[in-house]
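Complex shown without one protein chain; remaining protein chains in place.
Right, chain A next:
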Amino acid sequence: MKLVGIAGSVADKSYNRLLLKYIAREFKDVVDLDVLDINDVPLFNQSDDQTDSPAVQAISNKILAADGVIIATPEHNHTITASLKSLIEWLSFNIHPMSGKPVMIVGASYYDQGSSRAQLNLRQILESPGVDAIVMPGNEFLLANVKTVFDENDNLKDDRTVSFLKETLGKFTKFVKVINKMNEKEDPGWQSEDLESHGKVETTVEGVDMHAADWVEKAAEKTNAAEGDDYVKLDRGLLTVNQLNYFLNSMPIELTYADANNQFIYYNHFLEAKDMLAARTPGQAGNPMADCHPKRAIPHVQQVIHMLRTGQTDMFRLPVPGMGPDKYVMHYYKAMHDAKGEYKGINELVLDIMPIVQYYLKHTGQMLVKDPDADTDAVSGASTNTKPEKTDAVSGASADTEPEKPAEPEKPDEVSGASANS
């Protein structure tokens, strides 16, 4: 479970940050807690919108990507610090990353009160409509007399405090699951995947016929696309369009980009269709995905796309046999996301892994033998949570038969150790 921790103090020495760091360390098996810094967040001013400042954006993006948030608050003047309030104001002004986010409040203080009033106040603030967070009820964790409760390694000394914190954190992880379940959008089901690409996404080029063989040329003209020696700024580097093509066309992998609107918009065109592991022709670029698959395969394609779009799996693996005994062709379907975690389409990677296997066997002096206990379902990858009833037709290749058995390896060289040749 991914959580972010926010310590409501900008002071260098903060027991609240110490407490969060301790939680991150001590309970790393329970939660993956990333403790954020709020030092660079400017004081909120509605006349000087700094929502787009790197400090605010970085925190917002981390919160959006996290399952939940833990806030540790000091108490100044019976309330939370201005620095924490200021951050919350930025996160409730033009952006609302806390909306629906499960939050746990903890607090450390020098006095007996242990930030009790600040915590109540923070609850009220977080539940205001602009912030709209969902704070875990009850389970107050008030750490008083902070000067004496940590040992020299910054660990909490008192066992009862540690076990109470563990119990509270355990409840919070359940709370996070329940709230995030509640936040889930109603899943419209895989049938909702429109392979005719009737919808549109931000990048959809409108007014150009998707089915046309010269879609690329027409769409490029319409968007005034960069080409040739035009520079493109990338994460991380700067290439010209020509350089990008040299680079992508020299990958020993067939790459295909299908966008979030299920439109096939790119493949690295370094082979003719007849020489490809998964045939594509230049005229297909721009087609809705329905154009590139036989009718009988459509439901399976829909299921795979839907799993990737909804995050049921991040990558779907599919062996596609039928290319002869000397090849083992894998299709990998990897979901693509932007920095905010929004689905941006599929990266399909097709390659023959047999040369890799052969290389490995040869150079480590090993050979393949049949596993008598093997599960014969070699079709779907181990990483998928759910799989369509029948995955074998996804790529549209004629994959109704069992995958071919891998060829017997050549006799290994005389080398024996795993690293002998390198």
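What we mean here is this: a contact is a pair of C-beta atoms (placed from the backbone, for glycine too) under 8 Å apart; a residue touches a chain by one contact, two chains touch by 3 or more; residues count from 1.
We take it that contacts and distances are computed from a predicted model.
Not counting the visible chains, the remaining one has a UniProt entry; which protein name from "Succinate dehydrogenase flavoprotein subunit", "NADPH-dependent FMN reductase", "Regulator of cell morphogenesis and NO signaling" or "Ribose transport system permease protein" does it give?
"NADPH-dependent FMN reductase"
Any idea which of A:Gln46, A:Asn153 or A:Ser250 touches the chain not displayed?
Hidden-chain contact among the options goes to A:Gln46.
Check the options A:Gly130, A:Gly322 or A:Pro355 and report the residue that touches the missing chain.
A:Gly130
Out of A:Lys147, A:Arg236, A:Lys295 or A:Lys370, point to the residue that touches the absent chain in the complete complex.
In the full complex, the listed residue that touches the missing chain is A:Lys147.
Pick out the residues on chain A that sit against the missing chain.
On the chain A side, contact with the omitted chain comes from 10-11, 13, 15, 42-47, 74-83, 85-86, 88-89, 92, 109-110, 117, 121, 124-125, 127-128, 130-131, 146-147.
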